[in-house]
Every structure is written in C-alpha cells, then in structure tokens.
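Structure, as structure tokens:
Just one protein chain is left out here, and the rest sit where they should.
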Amino acid sequence: MIGYILRRAAVALSVAFTVSVVSFLLLHLSGDLAVAIAGPEATPAQVEQIRLEYGLDRPLWVQYGEWLAGAVQFDFGRSFFFREDVSTLVLDRLPVTMTLGAIALAFAVVLAVPLGVVAAIRPNSWLDRVALTIAVAGQAMPSFWFALVLILVVGVQLRWLPISGNDTWQHFVLPAIALGYYATPAIMRLTRTGMLDVLSSDYIRTARAKGLRTSTVLVKHALRNAIIPVVALAAVQLGFMLGGSVVIETIFALHGLGHLAWESISRNDFPVVQAVVLILAMFYILLTFLADLLNAWLDPKIRVA
Amino acid sequence: MTNATALPDKAEAAPALGAGARMRRRVFGNHSLMVGSVILLAILLVAVLAPLIAPHDPYAQDVSRRLIPPIWQEKGTWEHVLGTDKLGRDYLSRLIYGAQISLMIGLLAAAASAVIGIALGVAAGYFGGRVDSVVSYIVTTRLSMPVVLVALAVVGVIGGSLTVVILTLGLLLWDRYAVVTRSATMQIRESEYVAAAQAIGCSTPRIILGEILPNIMNPIIVVATLEVAHAILLEAALSFLGLGVQPPLPSWGLMIAEAKQYMFFSPWVIMVPGVALFVLVLAINLVGDGVRDVTAPESRN
Partner (left out) sequence: MSIEIKKAVLSSAAVAAALAVAQPALAGKANDTLVYASDSEPESVSPYHNNVREGVILARNAWDTLLWRDPGSGEYVPLLATSWEWVDDKTLDVELRQGVTFHNGEPFDADDVVFTFNYVVTPEAKVVTKQNVEWIESAEKLGPYKVRIHTKGPFPAALEYLSGPTPIYPNEYFEKVGLEGYSKAPVGTGPYKITRVDVGKGVSLEKFDGYFKDSPRGEASIGKLEFRVIPDAETRVAELMTGGVDWIWRVPADQADQLEQMPNVEVLNAETMRVAYLAMDAAGRTAEDSPFKDIRVRRAVAHAIDRQAIVDNLVRGASRVMHAACFPSQFGCDMEAVKKYEYDPAKAKELLAEAGYKDGFKTDIYAYREREYTEAMMGYLRDVGIDANLHFLKYAALRDLQRAGKVPLNSQTWGSFSVNDVSAFTGVYFKGGPDDYAMDAEVTELLEKGDVTTDPAKRKELYREALQKIAEQAYWLPLFSYSTNYAFTSDLSFEAQPDEVVRFYMASWK
C-alpha cells in the first residue's frame, strides 16, 4: 500500500509541474503583457519602462524558473493590477470558492443519492425513469442560464433568497444549486449502479431473509457499501466544480477564485491567472489522489495494476 | 465520468430471435434512444433546411422594428412569430440558423477531439507499457487543468471566432475518448483476430485501422455524443462571457447572452434559446445513453 501511495504521489507531483509549465506557456505566449499592464493611456516609452521593471524582457525560461521557485513557497509574485501579493489575494478569495464548492457538492449529493437509491429499489420502473430524468436535466441545462432563471424566479419574483454577495450562508444557496445540479447525473448513476450491485449480493439477501426491515437493509447495509465509490466520485466532481465556478461566481457577485481568475484574464493580470490555474489544478490532483486511495483501499486489485 | 445506465432490455429474454431482429427490438424498445433520436433528428432537419424554412434573413437588421413581441403576446404579429431582437432581426430565423451554428460547433469540436483522443487511446491500449504510461500521464495532466479557465484564457487573448472556439474546445475535450478507447483497445488487442492479423504479418497501422478501430466504434460513438453535448454547452458558456462565436452569427449561447438584458421584463427572450439549448443537449445525452445500452448491454452496470 505504501509503495502504491508513493507512486501515486510522485505522479501527482509531476502532473502539477507539467500543468504549471503548460499554463505558464499558454498565458505567456498570448500577447504583450507590458502593454496590458501599462494600461490604455500609456505611451510606448512607459510600456518599455514597465517591460524592464517587471522583467518581461528576459527569456521565458528565466521568468518561469523564477516564478516556480516562488510558487513552491506559495509566493506567486505581485498582481500587475492590484499591486498586491498574489498569495494574499488568492487566500482572501479561496474560502468563498471552497464554501461554494462544498455547498454545491452537498446539494448534488443530497439530490442525487436519494434519486439513485429510489431508482435502484425499483429498477426499470417509471420511478427509475423519473429519477433519471431529474438528474439528466441537470446535465443538459447551461448552468449560467439556470443561474439567471434562479435569480429571476427565486430572487426577484419570490424574493426568498438574496441574489448577490457572500455575507451569509443564504447567499450561497442559489449559486450552489446552479453549480451543483450539473454534477447530479454522474453521482446519481453511480449510486444506482452501486445499489443494484449490492442489493443483488448474497449478503443483502441474507439480511432480508433474516427478516430485517427494508429500510434498515437499504440504509444500513446496502447504501453503506454502495456509497464509497460515490464519495470518490464526489471528490473528483468537487475538483471540476471549483474549476467551473467562473460563470456562477460572476453572475452572483461571489468574489471567489473563479471570478478573480476571469477578471484577471480580461486584465491580462498574468500572475493571478497563473496562480489560480495552478491552485485549482493542485486541488483537482489532490482530490483525485484521495479518490484513488479510497478506491485502492476498497479494491486491492487496483494496487497491483 | 461513470455513466452506467441500465434501462429495460427485454430483448435479452428472447434468445430465439436472430441478431438483427434482436438489435431492432433493442433499439426500438429503448425509450431514451427513441425520444432522443426523434428530437435530435428534428433539430438536425431544422438546421439543414434552415435556408428553406427560415421566414427571414437572420442577419437583416431594421433598427426601427426592434423588440417586436412574439405572437402569443398582445402586439405580436405572424410576420415575426417569435418577435424580433434588439437590432430588429427576426428571432425565429435566428433561432433556426442558430441550430446550425450550435450543432456545427458541437460536431466539429467533438470530431477534432476524437482525432486526438482516439490516437492517444489506441496508441496506449495497443502498445501498452511505456506508451501507455505516457498517455495516462498526458490524460491526467489535461484533466487537472481547469477547462473553463484555460479556454477563457486562450480565447480571451486570441479573440473569439468560430474557428478559435472549435479548435480550443477540440484541443480540450479529448480526455474521455482517450480513456475509453484505451481500455477498449486493450480488450481487442488480446482477441484472436488481432493475433491472427499479426501472425500473417500485417503492418501495425493496418491492424489498427482494419481490426481495432472498427471494433471499438461503439464506445467511441457513445463518448462522441457526450462530447458533442459538452462542446455545445461550453461554447454557450464562452459566448455568454462574450468570448465565443462572434455576432452576427446566431449561436444559441450568444442568443442567451444577448437576451439577458431583457430577462426581467420579457422573459421569453431568454427562455426561447435557453429551452432550445436544453432540449438539444438533453436529446443528445439521451441518444448517447441509448446507444450505450443498445450496443453494449453487457456493460450496463
């Protein structure tokens, strides 16, 4: 097991490194940063001055090396735009995105797992189909459109929930629904499949034969076994959500990482974009790593492969 | 993502039937496939026949006749069934041509990513060993990059256009193809006819093109449908943020973005393209699910 963990960790680290190289190149080769930083009313001389000041005249690999040396110590340089440490900005915004991701995931799980269980109890019935339709609808809806509809109906017409900002937990409800719905079908299907497998196992048949109540069998025995792969999947989904929260954060004026990144893209605030991409990638890598460990722990066959 | 749907499969219970008939029964007995296909065909038809059925030129503007309400509202006219947009262009015609654009982006992006994903997946599955490790590594790296952010960053700097959007999405959405073709290829590689082909000295490209690819088409089709849907949604998101298709091209995502302004007082402006997009993506997903159930009944669970 330890050998497996080490191997996986090594892969995770090198993936993180590759991501940093790719995103560095991608962002760096895309336009003249000096002009972007100098702003709309700068003269060419000012642009040149900034180029020297920020070291943008040096070869790319030198700039990358310097950036990486800082990044491993969580020092991402200074934001071109805010003139503040990128790490400060990122740390300031991180909790909002994390909270959003967590609530969105909670919403997805709370919706998807019962749907999956219900679908598995009566497979191929109309109940199964309704459950699947509810879940699949989430995947087909453009999340930004869904977000606007939520604002229109729940925020403006019903006035049940606040529309923008991140002052209280209520502020996170609408964005979390808009973001979390997309993840519902995957979780629902996995729950359903897992439940079907478990329910047809000898072990459950024995429990039923012993005369235990159906609900006890379902929750205590079946779900408990079916849920672990779902947890692994959920971890991965959380990684996706953190990366996909850009539009949602922008619409609901949640000042999180996604919105920071999007604004920074439009301002060519390269150090910030670079840092956010790397941090989100790290989160994803960490979460998949944990999911892998969980799966490996469950299924020793994986460890050998 | 794991998408294992088990839908009714009565055909299995009737082993006496011939393979063709069994397949037919599976296809027609599959509700999601049927419903999805009918809707998808309808939208495809609309897209292809756009020049014939669109009542107006979708680009013809008349700023003095802007924002005419749709037919079911008080001031609606039959001339503009769904009303006109902010520049006085016929909304229905734009919606019809929009189907063309959205479908084209979905299909081309999915095709572009198919080329990359299948090449990597087949290579990994067929050669195994070191090639496999490298491909897995590339796939993991790609999965770790936040797609939306990367797409935004790239398109934000180059500037959006139809080609840029298709290429960007094509370069980003190949991971699922790679994963699926890799495992499918691994299975086929061990099969007798590949061994036979190798024995009679067929070249590797010939084996891959002649033996492997045709046999892994089914899972590829399933992934392709999912990616078409995915690409359409991502394009919509990009267009929504102003970085997708450029006007006056009427993609549905762009139409939603343009309609946003009117959502509080004329909600139908945003509902029409939103629902259209929803139905299209839903139909594609249903077809994808259906194809999986029909072609690979053994892997349903």
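Letters are used for the chains, namely A and B, taken in the order the chains are written, and counting of residues starts over at 1 for each.
Basically, contacts are C-beta pairs under 8 Å (C-beta built on N, C-alpha and C of every residue); 3 or more make two chains touch, one makes a residue touch a chain.
Remember, it's a predicted structure, so these values are computed and weren't measured experimentally.
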item: Residue in contact with the excluded chain [from A:L161, A:L212 or A:V231]; value: A:L161
item: Of A:V11, A:I204, A:L260 or A:V273, the residue in touch with the unshown chain; value: A:L260
item: Which residue of B:P55, B:G128, B:G210 or B:P247 touches the chain not shown here; value: B:P247
item: Hidden partner chain, residues of subunit A it touches; value: 31-32, 35-36, 39-44, 46, 49, 81-84, 89, 92, 148, 151-152, 155-156, 158-165, 167-168, 170, 250-253, 255, 259-260, 263, 266-268
item: Sites on subunit B contacted by the missing partner chain, in the whole complex; value: 59, 61, 63-64, 66-67, 86-87, 156-157, 159-161, 242, 246-248, 258, 260-265
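One rule holds for everything that comes next: only the chains that are shown with their structure count from here on.
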item: Residue numbers on subunit A that touch subunit B, as the complex places them; value: 11, 14-16, 18-19, 22-23, 26-27, 30-31, 123-124, 129, 132, 136-137, 139-145, 148-149, 152, 156, 185-186, 189-190, 192-193, 196-197, 233, 242-244, 246-247, 250, 258, 261-262, 265-266, 268, 273, 276-277, 280-281, 284-285, 288
item: Subunit B residues touching subunit A - in the complex, by the definition given at the top; value: 1-8, 31, 137, 140-141, 143-150, 152-154, 156-158, 229, 233, 236-237, 240-241, 253, 256, 260, 263-264, 267, 270, 274, 277-279, 281-282, 285-286, 289, 301
